[in-house]
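To start, the structure under review is shown below, and the notes come after it.
Up next, chain A:
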Amino acid sequence: MTTNEKTAGKAADKAAEKAAAKTAAEPGKAADEGKKSAPLLEVRDLHVEFKTRDGVAKAVNGVSYSVDAGETLAVLGESGSGKSVTAQAIMGILDSPPGRVAGGEILFHGQDILKLPESERRKLRGPKMAMIFQDALSSLNPVFSVGNQLGEMFRVHQGMSKKDAKLKAIELMDRVRIPAAKQRVNDYPHQFSGGMRQRIMIAMALALEPDLIIADEPTTALDVTVQAQVMDLLAELQREFNMGLILITHDLGVVADVADKIAVMYAGRIVETAPVHELYKRPAHPYTRGLLDSIPRLDQKGQELYAIKGLPPNLLHIPTGCAFNPRCPMAQDVCREDIPELRRVTEQDGTELDGRGSACHFWKETIHG
Partner candidate 1 sequence: MGKYVIRRIGQMVIVLFGATLILFACLFVLPGDPVGSLGGDKARDPAVVQELRERYGLDKPLVEQYGNYVTNLVKGDLGEDYTQRRQVTEVLGPKLQNTAKLALAAIVLDVVIGMLAGLIAALFRYSFWDVLVTLLTTLAIGFPSFVIGSIFQSQFAVKLGWFPLISDGSFNSLIMPAVTLAIIDAALVARLMRGTMLEVLRADYVKTAVAKGLPRRTVLFKHVLRNSVIPVVTYIGISFGGLLGGALITEAIFNWDGIGFALVTAIQQQNNPIIVGVVTYGVAVFVVLNLLVDLLYAMLDPRIRLS
Partner candidate 2 sequence: MRGVKSAKWVVGAIVVAMAATACGGNNNDSGGKGGATFRLGITEPVAIDPVNSQESEGGLVTHNLFTGLYRVNTDGTLKPMLATSGTANDKGDEWTFEIKKDTKFSNGEPVNAEAFIRGWTRAVAKSSASDVAYHMNEIDGFKDLNSGKSDKFSGLSAAGEYTLKVKLSKPDFEFNKRTAHSVFSPVPKVAGAGDNKSFNDAPIGNGPFKMEGSWQHNQKITLVRNDDYGLDKAKIDKVEISILNPSSSVTLEYKGFESGQFDWARMPTPQMPVAKAKYEPQKEWLKYDSSGINYVQAFNTESPMNSADARKAISYAIDREQIAKGVFQGLYEPATALLPPTFKDVYKPDVCSSCMKQDKDKAKQYAEKAGLKPGDTLDFGYNTGAGHEEWVQAVAKQIEDVLGLKVKLNGLPFKEALAKQQEKGAKGIWRSAWSADYPTADNFLSPLLSTDGINPDANGKALGDNRGRYSNPKFDEMLVKARETKDAGERAKIYNEAEKLAVDEDQALIPLWKRSQYRLANTKKFDGLEINFQEEPNLAEISPK
């Protein structure tokens, strides 16, 4: 446990460091480019529902965000917040039924891919966008060799022969630095260590050099030391290929290291967006603040750890008004009645803060108070 604390603490420090560096280097980059041309991916007002026996669960309620090539967006939230569902909707791999996209647009290279027929969307998966899952052991098919599963990408999308596909697989394995790739290409997933398996997942995602990669908690299942290696590898490859990366996580430590910007989700909505350093420094939503406060810190040793009280909302019965209101220390009557919009966040003097938004009636109090 002590190691964890250390890392987390370190992560927070690092985030601050990096953030400082970045602000100086690329002010308002995303905003500028967004005006010039369409971003790589833009999600607009996305709604996703799940039909269950007990009713309709609204998993995603109007999410919007965008990613550019070479940019990393971190989506942060508890399980059930809708972060993974949004990603699956982008990939077009929602469990359907019971899930369905109930509204909104997903623009990829400016085109609304929700309007594409399934056959077209399938062709995007792999060559254009790819996904890395949390648990590589369960995400790799246990009964086929990793070579087979890697090679499958080339065989299916490029019609490559079995032999060539295998050579490609070895090449990929080399690339993600799996030792003795040639010998191991016929091994089965269970024969690899956790870190190696996740490398294979990354290799699979990168196989066809897609424009967008969605990594859904790629390091959660890994040991801490391995986490860093894998994260570094991912970041490195992203840079190399200039890909857009959506990093879904609940781990603030991971986010601090690699992300450019952050979207925080709660109950199917984005409650706050911000460049990464900004968020750490000055959260504009009580939920984000709660999250940050619950990170154990070295300087607070001995104090009781902060925890957000209550449970995440039941998606079948999302509280009226702000979904977070039952758990919010700042909640007022208005919070129970009106759903707060995601609003631009400004300094006290009214200067706009670049890329920042908060869906809190009392964002001002939160960020400035």
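Convention: a contact is a pair of C-beta atoms (placed from the backbone, for glycine too) under 8 Å apart; a residue touches a chain by one contact, two chains touch by 3 or more; residues count from 1.
How were these picked? Simply put, all candidates are chains of the complex that A comes from, given by their letters.
As the structure is a prediction and not an experimental result, all values here were calculated from the model.
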item: Chain A: touching candidate in this complex (1 or 2); value: 1
item: Of chain A, residues touching candidate 1 in the complex; value: 88, 91, 93, 97, 122-127, 130-131, 133, 135, 138-144, 152-153, 156-157, 188, 190, 201, 204
